[in-house]
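Here the complex is missing one protein chain, while the rest keep their positions.
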Amino acid sequence: MAREMMFAEAIAVAITEEMQRDPSVVFYGQNMAMTDRDPFVRKFGKDRVRITPISETAEMGIAIGAAMNGLRPVVELYMAEFMLVAFDEVINEAPRLRYMSGGQVKVPCVFKAGFGFAAGWAGQHSNCTYHAMMGIPGLKVAVPSTSADAMGLMRAAIRDDNPVVYLHHYMLTIDKGPVPEGDHIVPFGVADIKREGTDVTIVATAWMVKKSLAAAEQLAKEGISAEVVDPRTLAPLDVDTIVESVKKTGRLVLVDQAPRHASAAAVIAGEVAEHGFEYLKAPMKMVTGLNTSVPYSEPMESYVLPSEEKIVSAVKSVLARHAAAV
Amino acid sequence: MAREMMFAEAIAVAITEEMQRDPSVVFYGQNMAMTDRDPFVRKFGKDRVRITPISETAEMGIAIGAAMNGLRPVVELYMAEFMLVAFDEVINEAPRLRYMSGGQVKVPCVFKAGFGFAAGWAGQHSNCTYHAMMGIPGLKVAVPSTSADAMGLMRAAIRDDNPVVYLHHYMLTIDKGPVPEGDHIVPFGVADIKREGTDVTIVATAWMVKKSLAAAEQLAKEGISAEVVDPRTLAPLDVDTIVESVKKTGRLVLVDQAPRHASAAAVIAGEVAEHGFEYLKAPMKMVTGLNTSVPYSEPMESYVLPSEEKIVSAVKSVLARHAAAV
Amino acid sequence: MGASSELSNDKLKWMYTQMSRIREFEERVKRTFVEHPGVIRGHAHLGDGAEASIVGSLATRHENDLVMPSYRCHGYPLVLGTSAKAVMAEIYQRKTGVCKGFGGSMHLADPAHHLPTASGIIGQGIAHAAGAAYAAQVKKTGQVVYSFFGDGSSKQGAFYETLNMAAVWKLPVVFVLENNEYQAYTHIKLEDANAIAGDPLSQKAEAFSIPGVTVDGTDPLKVYDAVNEAAERARSGKGPSLVESKFYRFSPHGNAITVPPVPTQFQEHEAIEVYGNKAEFAAAQANDPIKKFRAHLIGTGVLTEADAKKIDDSVRAEMDEVVKFALESPLPAPEDALNYVYA
Partner (left out) sequence: MGASSELSNDKLKWMYTQMSRIREFEERVKRTFVEHPGVIRGHAHLGDGAEASIVGSLATRHENDLVMPSYRCHGYPLVLGTSAKAVMAEIYQRKTGVCKGFGGSMHLADPAHHLPTASGIIGQGIAHAAGAAYAAQVKKTGQVVYSFFGDGSSKQGAFYETLNMAAVWKLPVVFVLENNEYQAYTHIKLEDANAIAGDPLSQKAEAFSIPGVTVDGTDPLKVYDAVNEAAERARSGKGPSLVESKFYRFSPHGNAITVPPVPTQFQEHEAIEVYGNKAEFAAAQANDPIKKFRAHLIGTGVLTEADAKKIDDSVRAEMDEVVKFALESPLPAPEDALNYVYA
């Protein structure tokens, strides 16, 4: 049986239940747990739930050290870009310490952050930074697009013995969706087909899944059957499921909120180019953010970001190319 | 007429000559300019040439502020990974301030750093971080592979009105090569064909260019003609030249020291998949670092990094795939 | 007696006027969320409560001195001479905005009026300010750079690294730590080791062996004296100082963070909303810097009640025009977004 839950709520429930299950899970960050009335503080006390100063390097560094000494910290970072002031901790400490120690330590921690604030937050708060993390050996990256995945991936993240960056899209925060009852877990590295289709594969993550599903709906009305694949985790990346889908449809559109060369789309495109080349009946096409920072003003912001319309027209163009080639 | 010059020397000469040409160019960093005997200090004095504490955030942040008030700072960062402790300055400040100001300010500065210390520097000092910077609108990234390019790109970087990350490969430091006399400049965004060939295109940067040229030499002995293309700058990226080469050869091998999903190779692969699909006679192939951190011990380090042999065998495999397909 | 005792009546009136303009401007920004929902996007942060600190600081400026505020940056350009219309238009997403709609509330920039940029990432602007000061030093422009940042921001590594480098390089920069007791929803006693120990935050200056002072940031004349001394020190080549200016912000951190299309507004101040501490908030309001300065100027005969009212009225009239201008200005064209990526 499934319950309806908001995306953000699904995450909170997963953290709460994991904290109940495992006393070594701790949760801290800026601007949380301010008072004793905080629900997490009430449940778990001020040792396990803490407020921090604006000190991302210390916050994440402390998580790493705590993880090596027996805790499983979840660090609330609010916005993924704030990790950048401390990016060494994310990509050059957490994922490397185990390897450099010859397997002697493990670093189970979760860096949780919102991203993609495409609502007038302008140039420094609206970016997608996953491209900089998805290729780092030792690091896992989750990017859920539904309430169920949000919950299941957070559970998996907390139980994982490796550092995990867990990115939840701001624009999905209050979206509702069904969440399975019980100990619902989504394994890392398993893509999900959010909609089945036969004519074209659309690969998208997070908010772009929502936009791609809307585009697919529109395309369906015109008789075009689009399959929407959501990798759900960018590291590990489930290339097989994507290639299988391409094998079926023969065409590929990749949708990503980030600018093209900072996108996961480009990396996925590269994988398909190597491993799915023979299945492609037409060149693939990427629909990404334009090559600009994100501007503040709404008309400009909309212009630079991928939209339903851009996805629809990209799909049509890969189908047209096909037609021409036949 | 050309002079022979070491890679590192070519960079130093470019900086020196730019400082002579333009009094607004300043040069600073850790562990340089310690005494009055330092050649840069002797030439340009202690205002323009300075030593800094181990404070990358301040070092780069100060460069940005100085750039907005009339200087053209070149910051010596030694190892690209040290930028990570201050990565916000690199990808979320320097390249965004102009855009967010609506074009009112410019931020001409150069973040100079070595990278790819594949000589026993182990997990935290041997990485390639360009993938995290090449897709950032407003930021340029130079990755020279020869003395001539090293000099010409440094000149271009200093004269550029935008922030530039200039990455010089450690393993090339003492390689010698001809450098044109005079005001030799290499424009950004223009790939260079380091070796012409007809059977296969190899795209590689920095040290990987050297390895690819050696591989091409070996392949030539077996009658295989490989074209080696060096983008020279990853941002802007000269996709056209790469696609043109693929149009000619019909086959593509991409070589990158970084692990696959953190590589420039994957991004370039994505571009060719979209823009050069119809020219490909076989699936492209990436030769990248394996999906591990870089281990300390030599046998393991060699194992995870791309080598001449791996390039040769990748080329043969894309040629074989072709043969099979025909 | 500090240097402020020598301020002319005109200057004092100017100071009062600027304080009043900041207050009224911020009130209008806040009301916009009620009166014109959707006109302001993202996150806007107001400077009401900071007026004495901002104006007392900037009153010490010499021509060409630069100012680098944090993301809470509406007040500074108003004082520096940027058109209030252009500031409001920016916040309203307009093409006529001071950044043509590219920056918004958190990223005001007007280099022509000595405000190069404001960064939205905590602490980083402190380094940019020191950098501008480095350029001033090398180019011998005589400029002093004023760096403004919050108490919370003083916990970011950038603050610490920059102050050390500025001290070592003897940069002409004044660091004004605006201690308004809160970083967003967090009271300072929850995050600052000095504050918890009952020590002033200016004590952080000890880590750099530079002067550190704490000043009543609700009194523009005390701020003037402290910042002036720091600025003179910087100007004379002796290097940076840290001035902790203590005041209270009257509005909450920013408009509530909601996901579109859920409407957003300003709620109650965190003191009440989060901590249920009405007394703290009431005490701060009783200590309103503008009311205090108004009374002071009237008490010392610089202004009559009528003068003061005239200023207040003209400020209100100005801001009516400002809102009107901003509302009526056109939005940027979508394709404008392709500009300014590269110089």
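Observations on the structure shown:
Order as written gives the chain letters A, B and C; numbering starts at 1 within each chain.
The working rule: a residue touches a chain if its C-beta (ideal position, glycine included) is under 8 Å from a C-beta of that chain, and two chains touch if they have at least 3 such contacts.
The structure displayed is predicted, hence computed values, not measured ones.
Considering the entire complex, the omitted chain makes contact with A, B, C. Contact with the omitted chain, checked across C:S4, C:T60 or C:N164, is made by C:N164.
Considering the full assembly, A:P137 is the residue among A:G29, A:G120, A:P137 or A:G276 that touches the omitted chain.
Which of A:N31, A:T57 or A:T173 touches the hidden chain is settled by the complete complex: it is A:T57.
In the full complex, subunit B touches the hidden chain at residues 30-31, 34-35, 51-57, 81-82, 84-85, 117, 119-125, 170-171, 173-174, 290-293, 295-304.
The chain not displayed touches subunit C at residues 155-161, 163-164, 167-168, 190-194, 196-197, 199, 203-204, 206-210.
The chain not displayed touches subunit A at residues 24, 26, 47-48, 50, 52-53, 55-71, 73, 88-89, 92-93, 97-108, 137-138, 161-162.
Rule of thumb we're sticking to: only the chains that are shown with their structure count from here on.
On a Cα centroid basis, the chain most remote from subunit B in this structure is C.
The innermost chain, defined by the distance from its C-alpha mean to the mean of all protein C-alpha atoms, is A. The geometric centre of subunit B is 41 Å away from that of subunit C, both derived from CA atoms. For the pair subunit A and subunit C, the distance between mean C-alpha positions equals 36 Å. If each chain is reduced to the centroid of its CA atoms, subunit A and subunit B end up 29 Å from each other.
Counting partners per residue, subunit B has 57, 88, 92-93, 99-100, 137-138 as the residues that reach two or more other chains.
Residues of subunit C in contact with two or more other chains: 97, 99, 101-103, 107, 119, 121, 123-124, 157-158, 341.
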